[in-house]
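Structure first, then comments.
Missing here: one protein chain of the complex. Every other protein chain is in place.
Residue numbering begins at 1 within each chain, and the chains themselves are lettered A and B in the order written.
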Amino acid sequence: MSEGSTQDQPINSLGVLLAHALAMETDAADRYGELADQMEMHRKKGVAGIFRRLQNAEQKHLAELEELTAEMDLPHIAPWDFKWGGESPEAIAVGRVSYHMSVKGAVLLALDHEKQAYEFYRRIANQTSDSEVRRLARQFADEELQHVAWLEEWRDKCGPDDEKPLDDPDPPLSQE
Amino acid sequence: MESCAQKKTYKAKDYKSELKPIWCPGCGDYTVLNSITRALAELGLPPEEVAVVSGIGCSSRIPAYTSVYGFHGVHGRALPVATGLKLARPDLTVLVTGGDGDGFSIGGNHFLHACRRNVDLTYIVMDNQVYGMTKGQASPTTAPDWEGSKLTPDGTGINPFQPLVVGLASGANFIARVSASDPINMAKIIVEAIQHPGFSLVQVLSPCVTFRPEQQEWRDIVRTAVVDYTDDAARAARRLMTDDGFNVGKVLYKGSRPPFRPEFEHTDGSVAELEARFAL
Partner (left out) sequence: MTVKSVSLVIAGSGGAGVVTAGSLLLEAAAQAGWYALMSRSSGPQIRGGEAAAMLRFATEPVMSHDDSFHLLMAIDWENINRFSAEIPLVAESLIVGDPAHGDAPAALLSGKPRQAALPMVALAERIENGRPNMVALGAIAAMIGLPPEAMQAVVERNLKRKGQAAIDASMAAFHAGIAAAVDLPAIPKLPAVAAAANPRWSITGNEATGLGVIRGGVRFVAAYPITPATEVLEWLAPSLAKVGGMLVQAEDELASINQIIGASYGGVPAMTATSGPGLSLMIESLGLAVAAEVPLVVVDVMRVGPSTGIATKSEQSDLNIAVYGLHGDAPHVVVAANSVADCLFTTQWAVHLAEAMQVPTLVLTDQAMGQARAIVPKPAELAFIGQRLTAPAAVEGQRYKRYAVTASGVSPMAIPGTPGLTHTADGLEHNEFGTPSSQASDHQAQMDKRQRKISQFNYGDHWADIEDSEVGAGDTAIITWGSATGPAREALQRYSAAGGKARLLSLRLIAPVQPEKMAEALRGIERAVVVEQSHSGQFYRMLRAFYDLPAKTVSLHQGGPLPFGPQQILDQLNQLNAGSA
């Protein structure tokens, strides 16, 4: 759907890579937080719990990155100029979640995006001509792989209750 | 296009309030809120110099979810509130947010005249073809054969309102359609809409997951418009004549009409002159 003009381009500078990493982790932390808020607002505690834990994990990730880049003068990149096209790969699209989604559905959706994040860093590592970028991109990819591993673990732990879509016997309400 | 030219001091999050939205999970309006805050961050506008004005409806809740100045008025009247605010305070960046019912039904007359008047506003309409706040009735943009509401069990039987056609015919100076499924592109277009002088209309296809769940398929139906914007209204009109409503992601039209702006110079001190005309 997106114009996609940027998504296959390589990254050959450390600053640009870090700007991407910062944006991706910020988006991921914000989005998981936002989704957790949404689910809490709608009293979907199980799904909210998944997103909240992921938010916390991403915030930790983000804090490390911020510490790493604190003294650096990173380039500003407009949201539409990142090398991934569209939203950052780790951020779940808001339109993909649902009031009815099951715990397992949330885990699978997060897993999908963590994998996309991993794929992004892997691509950058493979494409870059800069050895430092390659080293760091591989490191980031490995970190994403950790999240993938956790989520796969959670997925496998899901019982039959976690697979049921959340039902609501009451009809929607009139508000205004 | 990576540039360090402008020091960015704001993040998208800086434009969000502490208040948590009441929208259903999956609602397109979350995306619009994100795109607006992204756009404001990209423009680097201090929050106190921005105002978001709305009427009534799900999407009209946006002002309170932002950290800028907000005004949440009555149903259908967001555009006149914003018009008064912008004319009185041209230094502010004024956005108007709302839905298809608020903008095109109860507020339809204001929509026509806001386009005509061409005050420097950015109007972001979240079109989901349904009234969400009142449990899912047909809106002006609903297809005539939609039978999902108890109010119109056999469909409305009337043709949907064409916001972009009407906007163009009425004189909107910037017209675009975007999809909630592409928030980054939406942010980019909102930036352009804000930067373009005069009245900018941005229609967002923003699915209602609760009352129009089938709209979740929009993300797969929409397509990026093949041609770039035109500054020729006639050409834009011809494109709209063959448009099925799912061409998104690009600006359709950019006009060059100067924004409406009556004299408003602060030159206090001549009330006495006015009075003198009554003296005998």
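Please note the rule applied: a residue touches a chain if its C-beta (ideal position, glycine included) is under 8 Å from a C-beta of that chain, and two chains touch if they have at least 3 such contacts.
The structure displayed is predicted, hence computed values, not measured ones.
Student: As a test of the contact rule: which chains in view would the missing one touch?
Tutor: So, spelled out: the chain left out of view touches B.
Student: Kindly state which of the options B:Ala12, B:Leu33, B:Ala82 or B:Val248 is in contact with the chain not pictured.
Tutor: Missing-chain contact among the listed residues: B:Ala82.
Student: Looking beyond the chains shown, say which of B:Gly73, B:Gly99 or B:Pro163 touches the absent one.
Tutor: If we include the chain that is not displayed, B:Gly73 is the one touching it.
Student: Across the whole complex, list the residues on subunit B that are touched by the chain not included here.
Tutor: Answer for subunit B: residues 17, 19, 46-49, 51, 53, 63-64, 66-74, 76-77, 79-89, 91-92, 109-110, 112-113, 262-271, 273-275, 278-280 touch the chain left out.
The rule we apply is simple: only the chains that are shown with their structure count from here on.
Student: State, to the nearest whole Å, the distance from the C-alpha centre of subunit A to the C-alpha centre of subunit B.
Tutor: 29
Student: Mind listing the subunit B positions that touch subunit A in their complex?
Tutor: Answer in residue numbers: 1-4, 6-8, 11-13, 20-28, 30-31, 34, 38, 42, 56-57, 75, 133-136, 179-185, 187-188, 207, 209-211, 216, 219, 222-224, 249.
Student: In their shared complex, at which residues does subunit A touch subunit B?
Tutor: Per the touch definition, subunit A meets subunit B at residues 1-3, 16, 26, 30, 34-35, 37-42, 44, 73, 75-81, 86-87, 93-99, 101, 171-176.
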